[in-house]
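For this depiction, one protein chain was excluded, whereas all remaining protein chains were kept in their positions.
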Amino acid sequence: MDKRIASLADAVSDIPDGAAVMIGGFGGSGAPIELIHALIDRYLATGSPARLTVINNNAGNGHVGIAAMIEQGMVAKMVCSFPRSADPRVFTEKYLAGEIALELVPQGTLAERIRAGGAGIPAFYTPTSFGTDLAEGKPVAEFEGRSYVQERWLKADVALIKAETGDHLGNLTYRMAARNFAPIMAMAAAHTVAQVSHIVEPGGIDPEAVVTPGIFVDAVVSVPNPAQEEDLNRANAIHPQVSA
Amino acid sequence: MDKRIASLADAVSDIPDGAAVMIGGFGGSGAPIELIHALIDRYLATGSPARLTVINNNAGNGHVGIAAMIEQGMVAKMVCSFPRSADPRVFTEKYLAGEIALELVPQGTLAERIRAGGAGIPAFYTPTSFGTDLAEGKPVAEFEGRSYVQERWLKADVALIKAETGDHLGNLTYRMAARNFAPIMAMAAAHTVAQVSHIVEPGGIDPEAVVTPGIFVDAVVSVPNPAQEEDLNRANAIHPQVSA
Amino acid sequence: MTKLTNAQIAWRAAQDIHDGAYVNLGIGFPEMVARFQPKGRQAIFHTENGILGFGEAPAPGQEDWDLINAGKKAVTLKPGTAFFHHADSFAMVRGGHLDVAILGAYQVAQNGDLANWSTGPKGVPAVGGAMDLVHGAKRVAVITDHVTKDGKPKLVDRCTLPLTGLGCVTRIYTSLAVVDIKDGRFLLREKLPALSFDELQSLTGAPLHRDGDVADLIVPEV
Partner (left out) sequence: MTKLTNAQIAWRAAQDIHDGAYVNLGIGFPEMVARFQPKGRQAIFHTENGILGFGEAPAPGQEDWDLINAGKKAVTLKPGTAFFHHADSFAMVRGGHLDVAILGAYQVAQNGDLANWSTGPKGVPAVGGAMDLVHGAKRVAVITDHVTKDGKPKLVDRCTLPLTGLGCVTRIYTSLAVVDIKDGRFLLREKLPALSFDELQSLTGAPLHRDGDVADLIVPEV
C-alpha cells in the first residue's frame, strides 16, 4: 500500500461541489496553503468545487489560504470559533452582505465535536456555552448537580491538513503548534489528504513518535518547502496572483 | 516545580481507604508493579488503604500486581472489561464467593469513559453495548437513525501508571504497547503517580514526543529496572514473598 | 463428516481481505487469519491495546512483553508500526476506520445478531473489546465451526445467549460453508461440495436462502 499522490492537483481532484471540508491550522500555523491554493486553482479552471462548507478555527486572513477561497466565492458556509484575524476583510464583507453563512462554535466544543466525529461518538455533553446564546436550541441535562449542553459530532467529506513528516502508509508527525486541529480532522473526515514537508519510507518515523497513525490518512502529497501563511500575509500576497 | 518523589513508599502514602484507583496496564504490559507492591506493603503494615475500587482492563494474573492486591483483601470492587487471564484464580475465587464486586465495561467504553473523565465530558453516547445486557438501565437515544447508549465519565482519586521516561515537570513517554490506558488515566485521576524507568531534566524529552504533558501528572518516582508482570508470573512469583 | 479445520476456515476468511485493509482479529482462533494472507496482499493489523501495523509472533524466547496483542501474545514491530493510547485505539474501532473485524461466535442469528461474550450467568463474565468491534468496523465477519461441540447449530433463528451486538454480522465463515447475512436472512454463498444443501440446512438453525449459484467451498492445503 502506498498513499503517496503525485501532485497537489491530483490530491484535490475528487472533492465535489457542496462538500464539507475540514482544513487544518490555527491562524496561519498549520494552514495547508499549497493544498488550499491547488483547490482554488481547480475551482477557477473548472467551476468546481463550489458551495463548500469549510471547517477551521478561523475564517481566513488577508488574500491567501481560506481567505482566498472565500474571496473567489467557493465557500457557502464557515464553521469556526473565531472569524477574526489581522486582516479579516474578505470574510467580514461577505458575511455582512449575507453572502456566506457562519456557524460559530466555541473552540473547545469545535475540537471535541471533531474528535467525536472521528471516534464514533454521535453526541456528548459539555459545560461550555451553557446558559449562553450559543446553546440556544440545544438539549441540556444535569449531571451531578451541574448543567451541560448536548453537542453533536462533526464530520467532513474531506480534510486537508499540513504535516511535517509522512510515510507511505500515511503515518504523520507535525511541527510544533502547527499540529493543532490536524490530528482530529484526520480522524473525522471520510477522506484525509496531508501535505507533508518530508516523505519517508515506512519505518522512517519512530513508532512512538507517530502522532497521526496512517489509518486516519488517505493521501500524502509532498510539499518540501511549504509557505507560511503569516509570511505570505506580511508580504501582502494574493492568490491567485494577477498576471501583469 | 519538581514533581519527583524520593521513594515508592512516599508515592503511595496518601491514598485513603475507599479510594478509586486507576491502574495502568493491559495484562502485564504497562502494569506499574513496583507502585502496586509498595501499596500492598503499606496495606500489610498499616491496614490502609482498604476497600479500594480498582479500575484496570483486567483483574490480575497470578499472585503479583493487581492479583496480589485482591489476594491480600484490599480491593472491594473491580471495574474492568476482561477479568480473565492465564491465571485468574485470585479474582475468580473472590468473585464467585461474593467477596468482590465487578463492574464489567466494554473495553472501548471503559477507555472512552476514562478519557471523558479527564476531558470534562460528563456523558456521551456510544453504539457499543446497545441492545445487550451491559446496556441495561442506561438511557438510550437515536441519532441519525441509529441507536446509542449513554455512558458516564469515569474518574478516580488516584492513578498509578508506568512510563518509560519522565522529566521533573511530569512530562512522560511510554514504551511500546505499555502506553495503553496510562495517558487517559493520568487525565482522569485527581492525583497521578507515574513510575518511570528514566528521569530526565526538563528539556530531556523532545516536546514533539511528549505523550502525557506534565499537567496530568502529580508525582514521578524513579524505578530504573521495572519488573515485567509476565516475567514474574512465568517465574511463579508471589507478592509479598513469604519469608522462609 | 469432512469439515474444514480451523486453519482452513481462517485461510478462507483471509482470501476476502484486500491489500492495505485495516483489520482487527478477535483473540484466539481469529488471530490465525493473519497467517494466511494471500501473496501480494498486506493487511494492516490493529490491536485494541494500541498498535497498528504490527508483525507476526517473535521466535520463542524473543518476546518483548511490552509488545503484545489483545490476546496478550507477543508480536513484533514492522516498518510503519504506530503506537497510541486506548482511547485513540477505540476511536479507530468505533469511528468506522477499520475495514474488517473477524470474530469468533457462540451464536449468529439470521438477523446479524452476534453472541460471543457470555455463555450465561455462571462463572466470571468478560467482554473485552468485542462489543466495540461489532459497531464500527465497515465489515464484521465471524469464523466458527458450523455447529457446537455437541452438534447444535451456531447459525440460529434468534440468539439465545447474551448478545454482543445487534444486526452487526454480514458474513460467516464456517467449517462447512460461507454464509452471508442480508435483509434478515442467511444467504448461502459457498458450501463443501460433498455436502448436500439439505444436509447443510439440517445443521443450520434457520432457513438457508440462495441468491444465484452456490460455489464450492475450497479445502485448502494449509
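The letters A, B and C name the chains in turn, as written, and every chain counts its residues from 1.
In the analysis below, contacts are C-beta pairs under 8 Å (C-beta built on N, C-alpha and C of every residue); 3 or more make two chains touch, one makes a residue touch a chain.
Just so you know, these numbers come straight off a predicted model, no measurement behind them.
Trainee: What are the shown chains that the omitted chain is in contact with?
Mentor: Per the contact definition above, the missing chain touches A, B.
Trainee: Check the options A:G28, A:G65, A:G120 or A:G170 and report the residue that touches the missing chain.
Mentor: The missing chain is touched by A:G28.
Trainee: For a quick check of understanding: of A:P88, A:G120 or A:G170, which residue touches the chain that isn't displayed?
Mentor: Candidates A:P88, A:G120 or A:G170; residue touching the omitted chain: A:P88.
Trainee: State which residues belonging to subunit B touch the missing partner chain.
Mentor: With respect to the unshown chain, the touching residues of subunit B are 1, 115, 117-121, 167-169, 171, 187, 201-203, 207-208, 210, 213-216.
Trainee: Tell me, which residues in subunit A touch the chain that this view leaves out?
Mentor: 26-30, 57, 81-86, 88, 91-92, 95-96, 102, 104-112, 114-115, 126-134, 174-184, 211, 228-231
Methods note: only the chains that are shown with their structure count from here on.
Trainee: Chains shared as neighbours by subunit A and subunit B?
Mentor: Expected: C.
Trainee: Given the contact rule stated at the top, which pair of chains has the most C-beta pairs in contact?
Mentor: Summing C-beta contacts for every pairing gives the maximum at B-C.
Trainee: From the C-alpha centre of subunit A to that of subunit C, how far is it in Å?
Mentor: 36
Trainee: Give the residues of subunit C that touch two or more other chains, as numbers and ranges in rising order.
Mentor: In subunit C, the residues touching two or more other chains are 83-84, 87, 90, 93-94, 135-136.
Trainee: Among the residues of subunit B, which ones contact at least 2 other chains?
Mentor: In subunit B, the residues touching two or more other chains are 112, 126-127, 174-176, 211.
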